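The other protein chains are all here in position, but one chain of the complex has been omitted.
The block that comes next holds subunit A.
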Amino acid sequence: MPWAAMARMAGRRLLVAVPVLLAVTFGVFAIAAASPFDPVKAYAGTGGLTASEQTLDQLRANLGVDQPLVARWWDWLTAALHGDFGTSLVMRQPVGQVIGERLGWSVLLAATAFLLAIVLGTTLGVLAARRPGGWLDRGVTSLAYGLEAAPPFWLGLLAVWFFALKLDVLPAGGLTDTGSTVVSAGQVATHLVLPACVLAVSQLPWFVLYVRQGVGDALEEDPVRGARARGIAERTVLLGHALRSGLLPVLTLIGSRVPELITGALLVETVFSWPGIAAATVEAATSVDFALLAALTALATAAVLLGNLVADLLYGLADPRVGFDG
């Protein structure tokens, strides 16, 4: 393994990540400040309708939102570097706590869905590529194009309507049953099925189409023709030779799908009342909760950068011609 080269690439990427993260967090502060939403009104809620002007002004000063934009960003940044991400206005909790409580559930959902999408996508893609133009290929391909156009929240509502309301076989939302107070693995597993499947299905088409294309091309290449000429079993040719070189583009896809996965997860979590970071993100955005919003955006940015790094590392490993030049 070319450890040194891989470490160098990771180091270079880390250096690039610093200005990117700075720019992104500042951008979030700037956009939030420019938005018409007022953090004081969002904080006061129904209390804001009866509060006197003095109370509102006092709140504004206490919450620190009367400070200029750059000062607010700098305060947040320096505190964040010391490990203090501030307090979420909308949750009335430290940001670290909000994210800590919710991130695990979002990762569980996203990871499950991503694994499902990769496994299913690869399987369907290989099957489709085996007989290009066959009924399976045509069926899978048109289904993939159809799903590509379907927004995840629409798929989510459709799934709730069909599986929860019509068939009544799966719960419509939440992490556990409404009356239950214990978070048990069994309950979480049944509640995970619908959101994870919807998210997986929304990511599926890209994997199917990439794998189908990659494997289809590889089947035309010389090594495969050579292997077939030597009389190697079709199964070995398909899985050992064609799939191996056909998977290369899929590796890049894994990295580039991470942002889509995150936004898809936001929509799916909202539809299924999944207690992940999505609900927190939406609330943070509409309430101009600077601290929470900036932390979540930084987190999402880091996830995207990491996804790209992993994809590039894998690609370099799988195809030595590419190397680790970043």
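What we mean here is this: contacts are C-beta pairs under 8 Å (C-beta built on N, C-alpha and C of every residue); 3 or more make two chains touch, one makes a residue touch a chain; residues count from 1.
Here is the rule we go by: contacts and distances are computed from a predicted model.
S.K.: Using the UniProt record as the reference, specify the protein name of the hidden chain from among "Peptide/nickel transport system substrate-binding protein", "NADH-quinone oxidoreductase subunit J", "RagB/SusD family nutrient uptake outer membrane protein" or "Cysteine desulfurase".
M.R.: The UniProt record for the chain left out of view names it "Peptide/nickel transport system substrate-binding protein".
S.K.: Looking at the full complex, which residue from A:Ala4, A:Leu81 or A:Ala185 touches the chain that isn't shown here?
M.R.: For the chain that is not drawn, the touching residue is A:Ala185.
S.K.: Just to verify: which one of A:Arg92, A:Arg235 or A:Arg321 makes contact with the chain not shown?
M.R.: A:Arg92
S.K.: Of the residues listed, A:Val16, A:Ala30, A:Ala71 or A:Val119, which one is in contact with the missing chain?
M.R.: Result: among the candidates, A:Val119 touches the missing chain.
S.K.: I'm checking contacts with the chain that's been left out. Which of A:Leu175, A:Val224 or A:Ala285 qualifies?
M.R.: Checking each option in A:Leu175, A:Val224 or A:Ala285, the one touching the absent chain turns out to be A:Leu175.
S.K.: With the missing chain put back, which residues of subunit A would touch it? List them for me.
M.R.: Counting over the whole complex, subunit A touches the hidden chain at residues 36-38, 41, 43-53, 55-56, 58-59, 62-63, 87, 90-94, 100-102, 104-105, 107-108, 111-112, 115-116, 119-120, 165, 168, 172, 174-186, 188-190, 192-193, 196-197, 200, 273, 275, 279.
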